[in-house]
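Submitted below is the structure of interest, expressed as structure tokens.
One protein chain omitted, others in place.
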Amino acid sequence: MAKEIDLMERQRRLAWFLIVPAVLVVFLVIGYPLIQVLVYSVLKYKLDGVTPPSFVGLGNYLFILTDSDFWHAVAVTLIFSVFSVTLEAVLGLTVAMVANSKFKGRSFLRIAILIPWAIPTVVSSKIWAWMFNDIYGVVNVFLTNLHLIPQKIAFLATPITAIPVIIAVDVWKTTPFMSLLLLAGLGLIPSDLYEAAAIDGATAVKQFFSITLPLVMPTLLVALIFRTLDALRVFDIFYIMVGGQGNMATMAIYNQQWLVSFLDAGIGSAASVIILIIIMIFVVLYTRFSKTSFQ
Amino acid sequence: MKEEDSKSPILRMLFYLLVVVILVFNLFPFLYAIVSSFRPNADLFSTDLIPKAFTLAHYDEIFKDTRFVTGLFNSIIVAGVTVLISLALGSLCAYALGRLPFRFKGPVLYIVLTMTMFPQISVLSGLFVMLKALDLFNTRQGLIVTYLIFSLPFTIWVMTQYFRSLPRELEEAAYVDGASPLEVFWKILLPLTVPGLVSTGLLAFIAAWNEFLFALTFTVTDQMRTVPVVISQFSGATSYEQPWGAIMAASMVVTIPLVILVMIFQYRIVAGLTAGAVKG
Partner (left out) sequence: MLRCVGPLFLLSLATTNGSGAGVTLHFTGDSSGDSGTFTKALIEDWAQKTGNKVEIISRPNDATATLSQYQQYWAAKSPDVDVYQVDVIWQGICAAHAVDMKKYVKSDEVSQHFPRIIENNTVNGKLISIPWFTDAGILYYRTDLLEKYGYKEPPKTWEELADMAKKIQDGERKEGKKDFQGFVFQGKASESVTCNALEWVYSYGGGTIIDPDKKVTINNPNAIKALQTARSWVGTISPAGVVTYGEEEARNVWQAGNAAFMRNWPYAYATGQDEKSPIRGKFDVTVLPKGGDSGKNAACLGGWQLMVSAYSKQQDAAADLVKFMTSQESQKKRALQLSQFPTLPALYSDPDVLAKNAWFKNMLDVLKNAVARPSTVTGADYNQISTAFFQSVNKVLSGGQSAQDAVQAVEKVGKRLVR
């Protein structure tokens, strides 16, 4: 008995010892910037080197929340996030399961599936933008040569065609992230579970729903959380492919515009805080949904 | 779906078809980039898939550029050290959160996650001021410190999940044998989490390797700059022109270390739990 309690105590102490340094590191790095963002968000502060900052309370927040451009950006970001994360999860799991299977050339597959994630975003976005070019792009050339479309389409010129293209490119680029995490997660599932199920006569589909999915769910959830965080903050891919088109700005582009282009640290910081809150809402939703708790 | 033994020929064919589709989908733009990197400048915008002319000029150009080589070196150091610190600190912390009794697990995880939720641009000036104050500006160490904002929470979350999923029986046996919690971590649990470590490590490495905004802002001299920033500085005769060929060549070169890393580590990703260790 005493030995057990002693063990618990040692474990408890060790836990503190292991957790605190990591948390401290993160605090120290992000602490000052975080405070700065919060402070600036309640100031009217133009970075022109001349105007001194002044306190405006919630003025910046009100400006943003009544700005139709902001809500438009939120809509674009949400549509993008929902579609790309869903597609990436489904495709990622599929690819992970294929890569998990035993077959010839699976090593090659495992390397190949990581390539899109490995190419720098600025480069791959440019490649895709070029491939969708309205006159020289391979996509247009291909489709017109096969007579699938009557004439070449300027894909990136309007939201109706541009946003699906951007989602497709993002799915191409980020599915590897999901696949890799899920592949590791699949490895946690003991193979004898499948053997036992097969002996009991369960079909592959049933095995998937009763064994694979539940057991990979925790990993899937973590992957989803991080993917969603990134999707809600998407910047590079939109910026490079559709540039400053106002009707296709994302929340991060809106944020950057106010902070950097318009030199307004007050509104820029307030926008950051609002974006943070929106992201937090998603995280809370995820954890409510998850059956595993972290307590 | 794990074993390939009892599938009918049709399913097998469909399976291989799926594999091919996945390969083509993933690799086509990469192939396009490779082809472009070997095309001479005048042909860069032709739509032929197989280039009529072939040149190594772009590769020559980028390797002659000392900034590019220095950039590669800096990227390796920064990404490598970031990952090492994250894995070390992160997995220890994850072990505690996933396995040891601790009252504030939930709050810690969420606080750590919050740190990583800020859009990069918002924390840019705060970090700039901080780095300057600590004399870490324009240093590799400074950049590594800022990269931890992403990689540490990510590592902690993924590895916590990993540790949680390991069966309890393993530890209990070890404790009965008189092992300390740290020994249990080091000798028993950590080796089983290698797939998780490898996945997280690779993903974090790639993220740090390709990161641009922080690298652009926090390093200013050619000695310290990492490769994405160097590539962004490639310019043609005027700043309007984009040296597409050189950029493609540079991207190919930049992707190679990542491919090598994956090649080395990929078989470790699916180690899986061997039934024997659990049942015994």
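By letter and in written order, the chains are A and B; residue numbering begins at 1 in each of them.
Heads up, the rule we're going with is that a contact is a pair of C-beta atoms (placed from the backbone, for glycine too) under 8 Å apart; a residue touches a chain by one contact, two chains touch by 3 or more.
Computed from a predicted model, the values in this text were never measured in an experiment.
Annotation: of A:20, A:47 or A:143, A:47 touches the absent chain (contact as defined above).
Only one of the listed residues, B:69, B:84 or B:129, touches the absent chain: B:129. Only one residue from A:22, A:163, A:242 or A:276 touches the chain missing from this view: A:242.
In the full complex, chain A touches the hidden chain at residues 46-50, 133-136, 154, 156-158, 242-247, 257, 260-263. Think of the hidden chain as still there; on chain B it touches residues 41-42, 45, 67, 124-125, 128-129, 132, 216-217, 220-222, 225, 229, 232-243.
Here is the rule we use: only the chains that are shown with their structure count from here on.
For this pair, chain A with chain B, the centres built from the Cα atoms lie 15 Å apart. Contact residues of chain A toward chain B in the complex are 7-8, 10-12, 14-16, 18-19, 21-23, 25-27, 29-30, 32-37, 94-95, 97-103, 105, 107, 109-124, 126-128, 131, 136-138, 141, 172, 176-177, 180-181, 183-184, 186-192, 194, 204, 207-208, 212, 218-219, 221-222, 225-226, 229, 233, 235-236, 251-252, 255-256, 259-260, 265, 268-269, 272, 275-276, 279-280, 283, 292-295.
Across the complex, chain A is touched by residues 1-4, 15-16, 18-19, 22-23, 25-27, 29-30, 32-33, 45, 47, 49, 89-90, 92-93, 95-97, 100-102, 105-106, 108-127, 129-130, 145-146, 148-149, 152-154, 156-158, 160-162, 164-166, 175, 180-182, 195-196, 198-200, 202-203, 206, 210, 212, 228, 231-232, 247-248, 251, 254-255, 258-259, 262-263, 266-267, 269-273, 275, 278 of chain B.
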